[in-house]
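A single protein chain has been omitted; all remaining protein chains appear in their positions.
Here is chain A:
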């Protein structure tokens, strides 16, 4: 029964749905739900998932791979450079400090120096998957804690490359021949001489960067031109799988490759599209990954030496927490932010699996050591959400300061975000005018040629179908203040406005319509900020005609304002009538008749009659009527 792939898939999905719903209901992080599901269906509790657990873990790593790809996408090299001090400083202190203390600890425990060094490296890394998932779930990305954690994790993700390059240098040369026996993956570099292994890793990184620029982006543009949406999904997967394969082929972590690939593509117009395409898959696969971690907690190993494992686990978490706390002190984080950081990153990360099995493959570690460390890693990851809950519910409330008050000023602009949909002639004018006032809008457009061109002109434009919730979400609609629908397709505007109104009622909508009939529809859907493109320009033209006929410009300007007010009022009244049918036609006729009357009256009175004070003739007439009043 357990051999059936379908059955396992059913177990995974059912377990996830059940446990995550329960976790969420209890107000816990979804990560706990997944881990618990993994433990339950794993070989040691119900045993639904058997020996294949390893394969599942391998497959589930795609979740981590995609997450790192997406993290990479979010880091534009420019931002990366801006953050270099925090990344290097905080990351350096954290990794260096943890490695040092852990190395001393494991040497004292009697491990050989090479083994202790490898373990120290593995222990220094935290779990990007767990930490980022939790941070995003709680919406803490913009806090000091969020950026600090992000910087540290980023540093770790990068330093892993060097660790992977360094570990082969520790391998015992006499065991090297047997290395192949352990390794069951196709790996190129393990057969190379040691110096070349490091070189190969650097080379593959360069390949990814170059390919990203000159191969992937042009390919995406071609795919986008076809207009077939699923092709873009396919392309997104092709990128992630392709990079992963290349990295695995060379023998280093596919997650790192994906991260680099993400960074390379972060400057392209496909950023948001890729993000929104992969996001749902990423979350499911990450869930699978967490379940696999839960399932791989080997209770037999634990049972063999519970105190040893428990002791080491506690020791590692304490070490990591201490180093993180000190890092927080050095970088002058507020106490609450510091505590969040301390407990948020105190676990061992998924890269430990990679590093440890890599070292095991090179015969640096023994089976027993590896088993123990894998269990400790999985346990420490499982403990993180629990520790965080204790921190949030017991420790932080006693500390007083709430993070929301401490938000730095520069996030105000970010939370006042404007999203501009459609960058044609209409939208681009809006965009240029906003930009000239220092207001940057996130621009979405569906024409990849135009997007390409505009990006060359230096605009921040993204390719994508804005009627999709996920794309709007990745464009940051949750924090947006205004969405401008500048597209000329009323269907698109209607779809967007419906979606925004339902899901993000706090966001103000400003919608372009071609004519009054489209305006009626939108007014009836409850939208109030309607801009008829036919109104202003035609009045400007009429104004200039009258000016050439000898009417005064200031007067005409004021008349335009009057006319617009008449017209907007009548538009709103008319919109309430059913759009078709006699009633509308009757009402419309009546309105048009009324408008004609307005115009006629204006004409008879002379053009201007809205400001009697400036009209001496009017005053004179009134005075004639009441001769007694002296003025």
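FYI, a residue touches a chain if its C-beta (ideal position, glycine included) is under 8 Å from a C-beta of that chain, and two chains touch if they have at least 3 such contacts; residues count from 1.
By definition in this document, contacts and distances are computed from a predicted model.
Considering only "Lipoprotein", "MauE/DoxX family redox-associated membrane protein", "NAD(P)H oxidoreductase" or "Lipid-transfer protein", the record for the omitted chain gives "NAD(P)H oxidoreductase", by its UniProt protein name. Across the entire complex, the residue among A:136, A:489 or A:552 in touch with the chain not shown is A:552.
Considering the complete assembly, chain A touches the hidden chain via residues 551-557, 606-608, 611, 613-617, 619-620, 623, 630-631.
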